[in-house]
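Here the complex is missing a single protein chain, while all its other protein chains stay put.
Chains here go by letter, A and B, matching the order in which they are written, and residues are numbered from 1 within each.
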Amino acid sequence: MSAQEISAAARPKGGAGGNPKSAAVRVNVEQASYAYTARRHAAPIFTLEATTFQARDRELVAILGPNASGKSTLLRLVAGSIAPLAGRVELDGFETSRLDPRTRAQRIAMVQQESSLVFPARAGDYVLQGRHPHGRSLWFESEEDYIIASNALVQVGAEHLQDRWMHQLSGGEKQRVVLARALAQQPLVLLLDEPTLHLDIGAQVDLMARLRQLAEQNRYTVIVVTHELSLAAEFADQIVLLHRGKCLRVGPPAAVYQQELLEQVFEAPLEVEIGPAGRPRVLIQGRREEPTG
Amino acid sequence: MRPLTLRRTVWTCVFLAAVLLGVVLLALRLGAVPFSLGDLGENLWWLASGQSERVSTDFRLIMVEIRLPRILLGILVGAALSVAGAGFQALLRNPLADPYVLGVSSGAAVGAILSMLAAPAYPWITPLAAFLGATATITGVYFLGRREGQLDSGTLLLAGIISASFLSAIIIFLMTTLASRDIRGIAFWLMGDLSTALPPGLLWIFVVFFFAATGAIYTTASDLNLLLAGEREAMHLGVDVTRVKLVVYVSASVLTGLAVSVSGAIGYVGLLVPHVIRMLFGSDYRLLIPTAALGGGIAVVFADTLARTVVAPTELPVGAMTAIAGAPVFIYLLRRKLS
Partner (left out) sequence: MAGCDKNGNGTGTRRTARVVAIALVALAGLATALWPHSQTRQPAEGSAGLVRVTDETGRAVAVPQPVRRIVSLAPNLTETLFALGLGDRVVGVTDYCDYPPEATTKEHVGGPVSPNLEKIAALRPDLVLATRSGGNRLSTVQSLETLGIAVFATDPHSVDEVILSTERLGELAGANEQGRLVAPIGSGLAAGLRRRLMEVSERLSGSELIRVLLVVWPEPLITVGRNTFIADALRRAGAENVIQTAQDWPNASLEEVARRQPEYLIFASDHSEQADRKIAELAGLPGWRNLEAMRNKRVIVLGEAIARPAPRLVDAIEQLARALHPGRFSMEVTGAPPFALPSAFPLPTEGTR
């Protein structure tokens, strides 16, 4: 199989092209809410209030907000690892939390702050683990699995890291390998929880650009949790703005990035201007001049 | 990246089985009463081809009734401890875990000591009592080690360590007050000792339980690979973490209980054999479990042969031998890891 044919095989089936905005809704979050309690029947420590948004294929959605605003909770609801107390979270019409874990893993891939490895592993083997949801237990990987895993590494630009040990990789390299593992799952939805946390600006931009490209190329739905205002503005199609467990606004960046709103949510002096491509840019304001008179 | 295929797994196991066979032949040859290879070959052939009348009574008594069962027991105990060690290292996400860290061996020891005090009439009562002690400990630690309904590595480790300490204190109490007469015997048992001839029925029961428990762990082998890369990640890759942890916990504990019930607490095997195998063949549990089992068999039979012959006719407890050899190996592994 040639490289192009392999790439085509890796892409989810379906027609090519078409206006992403008119494509069918893939992820539907409808009035979903959740609450954490220390013990059962105790008062909730934290509540995520009813939130609604929808994501389509080839779309990159950013869940934006300061720390402790409920972003990770919302992501876990989408991932199906927790069930909403009220409302619905659906993937192609099926409740994500009701799916069994294996089926879920075949469709949703999650990229989180990874735990440390107990025993050393090579990057190639690590990425190969992404094929697990598609195999049976007591199974050894097939030729096809190896090809898909290699391809995933190519897609993130890390094919040269295949034989390197995970603990010897830099932060950016490791992030790419972790992403490759998620791609090897051949999911429909890609979820990332603060993927840019420990990366320098170059790696951050590289990652977001790659996510954007993958969403387009492989027809993924990408949902990223972040508090990086500029990155979200530049790369996301849709923003879900959270503040202290409340969803304040949902919409394209231009609609959500209003100065007063952002200043209130992030509690910082900010300024919003519209860039040449029509995407908003956020600037840190210096000391505000006192109004005269 | 060398792929792990069924073929590579099988061939590695065949290779280790050959090494095991070599060690077994060596063990059969050596002992307080040595046999030459020629004698050995001849007599084994006669036994195998149905001409058992030609086999001398000496050979039959020593080889068939004493040495061979002891070697078989050594293989089983070594295999059980190594698989259990590998399992616990994955379950507790800790390379320093060994089969005894959760207190199973201390529980078995309490059972064994109590039965020795009662001076049982039948030889199988002590292993049975030890296994009951082990089972009670497994259940107790399970309930202590849960958090929010499922086994949590950190809580489990703490629960196990505390149980082990508590049970060890009970053992010391029993040894000094009640059992002071049989104290040397108990101390020997605690060190790990293969010299007790097991009734053949018990040996078969061990074999069956061994394969059942090892089989159960093997069904979770690829899940364990994922679990070791992170529990949350494993869950998002479709692993039923709760079920896998339970299966590994019960199976590894049963294997430990079996081994300790028949031979006392032989140390270092469950800790080191998995590490050595990992160094040689990699960390993939689909390969690690069968190879660790074979490696454990090799290690224990080898150590036991040394224990039987080094100061013959006096016998050292095999646990002493594994400790003497185990400590330097451990230091070597540690240094390799740090460099």
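Observations on the structure shown:
As a convention for this text, contacts are C-beta pairs under 8 Å (C-beta built on N, C-alpha and C of every residue); 3 or more make two chains touch, one makes a residue touch a chain.
For clarity, every value in this text was computed on a predicted model and none was experimentally measured.
Within the full complex, the residue among B:G38, B:G149 or B:P313 touching the omitted chain is B:P313. Although one chain is not drawn, the whole complex shows that of B:T9, B:T126 or B:S261 it is B:T126 that touches it. Interface note: of B:L44, B:A136, B:L202 or B:V329, the residue touching the hidden chain in the full complex is B:L202. From the set A:R107, A:R131, A:R176 or A:H243, the residue in touch with the chain omitted from the display is A:R107, counting the whole complex. Only one of B:C13, B:I170 or B:A216 touches the absent chain when the whole complex is considered: B:A216. The chain not displayed touches subunit B at residues 31-33, 58, 61-62, 65-67, 116, 119-121, 123-124, 126, 176-177, 180-185, 188-189, 193, 195-197, 199-202, 204-205, 208-209, 211-212, 215-216, 219-220, 238, 240, 243, 247, 308, 312-315, 317.
Please note the rule applied: only the chains that are shown with their structure count from here on.
Averaged C-alpha coordinates give centres for subunit A and subunit B that are 46 Å from one another. Interface residues of subunit B facing subunit A in the complex, by the touch rule stated above, are 1, 3-6, 9, 89-90, 93-95, 218-223, 225-226, 228-233, 235-240, 278, 283-284, 286.
Listing the residues of subunit A that touch subunit B in their complex gives 79, 81, 101-106, 108-110, 112, 114-122, 124-126, 129-130, 132-133, 135, 137-141, 146, 162-163, 185.
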